[in-house]
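One protein chain is absent from this view; the other protein chains keep their places.
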Amino acid sequence: MSIHIQTNYNKDENIWIVDIKGEIDIYTANKVKEDLNKMLDEQMADFKINCLELTYIDSTGLGVLIGILKRLKKEEKNINIVNPKPNISKLFHITGLDKIFVIEGE
Amino acid sequence: MSIHIQTNYNKDENIWIVDIKGEIDIYTANKVKEDLNKMLDEQMADFKINCLELTYIDSTGLGVLIGILKRLKKEEKNINIVNPKPNISKLFHITGLDKIFVIEGE
Amino acid sequence: MGDHFSISVPSKPEYVNVVRLTASAIACRMGFNIEQIEDIKVAIAEACTNAIKHGIKNREENFKIQFLVDEEKLEIDVEDEGHGFSCNEIEEPDLENPKEGGLGIFIIKSLMDDVQINSNIGKGTSIKMIKYLGDDL
Partner (left out) sequence: MGDHFSISVPSKPEYVNVVRLTASAIACRMGFNIEQIEDIKVAIAEACTNAIKHGIKNREENFKIQFLVDEEKLEIDVEDEGHGFSCNEIEEPDLENPKEGGLGIFIIKSLMDDVQINSNIGKGTSIKMIKYLGDDL
């Protein structure tokens, strides 16, 4: 599977740090969805998603992030998308999702 | 064109130093053949072909090298194949061409 | 007259990235720049994802992709023989109410220069998309 997710919970700041490497598409989206949801089951907290090594995303991947964001927003938490590559930040912009996610390091 | 050839004539040692970057296949072989033959027209000398950034070769590319080698052998010159990647040195071995080319740095 | 590729692909999620790589190899050979190649990869993947999600009647089916290459453009046609849908069903994404789905066709239209969707209920769907070489429009 061409996706690798590494997670780290920072207790002081109550934040999940997530490194996603690889591609989120129709093949890998389910695994990403399960992993992120499991983290929220364990601990409700803001998400910081490090995208430096995320090489590809499409609507299926954006859909997963939107689903997680909706769960977080109910508890007034948010998702930070950090250091997305140009192709990835382009998709957040054209879909307007840059207005509901916090995007850093573009 | 996914091939890039850089050449340098070393007068003291009477040797051509050739850096080949990219892929030698049916699409790029003609350019390689022309470039190498032009060098021999200009100056008959041994060849040192640096293959560190040669990512791909197949029978079409080997054929070009054999053609050049035949021209060189008539003048008792040779071709040194330097630092070939594993996939490239494998082809020299299975075809037995490692016995007529000098291969270094495998 | 241009060059013509066609591929028949198993309707399975694990093969969408094979299509992406094929498309990007063709686009790269044609001289598209990196950003354009990324656009083409995403657009074709969205169309394949739809063919796989909505466009199959049974799991054993393949769907088909045509690539038409000429000096000025790449035309890609993704065709399935699935359920089809009525094109006026497509809604624009609503940011007040973000949804997990419904972004695919919107993204294809944003990234490609020209998009035509033909769908027949019960017969199947074809998404035709064109990207022009040269500067982005």
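Should a chain be cited, it is by its letter among A, B and C, assigned in written order, with residues numbered from 1 in that chain.
To be clear about the criterion, a residue touches a chain if its C-beta (ideal position, glycine included) is under 8 Å from a C-beta of that chain, and two chains touch if they have at least 3 such contacts.
Predicted model, so just to flag it, every value in this text is computed and none were measured.
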* For the chain that is not shown, enumerate the shown chains it touches in the whole assembly. => B, C
* **Which of B:Asp35, B:Asp58 or B:Glu106 contacts the chain that the document leaves out** => B:Asp58
* Structure fact -> Hidden partner sits against chain C at residues 1, 3-10, 12, 14-15, 17-18, 21-22, 25-26, 29, 60, 62, 69
* Structure fact -> Hidden partner sits against chain B at residues 2, 23, 25-27, 56, 58-60, 62-64, 66-67, 69-70, 86-87, 90-91, 94-97, 99-100
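Rule of thumb we're sticking to: only the chains that are shown with their structure count from here on.
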* Indicate the whole-number Å distance between the mean C-alpha point of chain B and the mean C-alpha point of chain C. => 42
* Asked: Distance from the CA centroid of chain A to that of chain C, rounded to the nearest Å?
  -> 25
* Per-residue overlap in chain B, given as positions that touch at least 2 other chains -> none
* Asked: What are the residues of chain C that contact at least two other chains?
  -> none
